[in-house]
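Left out: one protein chain. Kept in place: all the others.
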Amino acid sequence: MSVLLEMSMFPTDHGESKSEYVAQVIKVIRDSGYPYQLTPMATIIETDKMSEAMAVAQKCYEVLEDLECNRVYATLKFDIRKGKKNRLKGKVASVEKHIGEVAK
Amino acid sequence: MSVLLEMSMFPTDHGESKSEYVAQVIKVIRDSGYPYQLTPMATIIETDKMSEAMAVAQKCYEVLEDLECNRVYATLKFDIRKGKKNRLKGKVASVEKHIGEVAK
Amino acid sequence: MSVLLEMSMFPTDHGESKSEYVAQVIKVIRDSGYPYQLTPMATIIETDKMSEAMAVAQKCYEVLEDLECNRVYATLKFDIRKGKKNRLKGKVASVEKHIGEVAK
Partner (left out) sequence: MSVLLEMSMFPTDHGESKSEYVAQVIKVIRDSGYPYQLTPMATIIETDKMSEAMAVAQKCYEVLEDLECNRVYATLKFDIRKGKKNRLKGKVASVEKHIGEVAK
């Protein structure tokens, strides 16, 4: 099974720039050891089980809570598919099979 | 603390109509005992802790997995705020304080 | 055709409480004349065409821009289905057909 989780999480009570907080969230994800990719709008991680992906999201929130964030907003998208692996690379590749090279 | 989770979850490998599957997901949420509201696009639940909301989402997925869903898509939005309660009713009410009655 | 758009839009550079800004966004939606429903996490509108729903979202942003919002975050979910009408009421009803009454 392949669980892809695309997540963005940030405080909404701390002014216009969020990169300081977002960076701490990304650090949690990087330290989790799961394959991941940072994009300009979210971080995508791939796990074998939904519970593993959720545990990472939970830890990300706890970091923001510790940083005195009073209000946190998060959007998570899951694409869960049985009998598949390595979709962090594979999904983009299968689009390229249809239409050739894309920016990635 | 008040955790609002807006969730939509459905299989993408089972044809155009989803209400049969969505209904089973809603049943899990209703049975969880947390305050919730079903909308045309999602279900919103309110819990005291993020981990409680996540456990419900996990159970929803497991129901779809048991129903032979091979591919599941889910979008979750969290709005987590310390020092607040009863925002399932309260958020709409605080908008109405500014602009009067709205459709809800 | 039925276009359901679930939208949440808010400034992220204006402190913890957003209801003042969100209220102005809802006002635009209410004034648009399309059927809509305000939930604790988003507003859902139903239109006949995708372009109509998008025009409403665009107007919502313009109101926030006029209110000196420097950074705006928005999440939009579309569920577009041909040959259907009145899904703002219909979708919840078709879930209830399967599992009985739900909180709405």
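By letter and in written order, the chains are A, B and C; residue numbering begins at 1 in each of them.
Just so it is clear, contacts are C-beta pairs under 8 Å (C-beta built on N, C-alpha and C of every residue); 3 or more make two chains touch, one makes a residue touch a chain.
For clarity, every value in this text was computed on a predicted model and none was experimentally measured.
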item: Chains still shown that are in contact with the chain withheld from the display; value: A, B, C
item: Which of A:22, A:53 or A:72 contacts the chain that the document leaves out; value: A:22
item: Identified contact with the non-displayed chain, of B:32, B:51 or B:70; value: B:70
item: For subunit B, residues in touch with the removed chain; value: 10, 12-13, 15-16, 18, 70-71, 73, 75
item: Hidden partner interface residues of subunit A, rising order; value: 4, 6, 8, 16, 19-20, 22-24, 26-27, 30, 35-42, 44, 75, 77, 79, 81, 87-92, 94-95, 97-99, 102-104
item: Sites on subunit C contacted by the missing partner chain, in the whole complex; value: 9, 50-51, 54, 57-58, 61, 70-83
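One rule holds in what follows: only the chains that are shown with their structure count from here on.
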item: Approximate Å spacing (C-alpha centroids) for the pair subunit A, subunit C; value: 25
item: Residue numbers of subunit B (touch at least two other chains); value: 75, 77, 79, 81
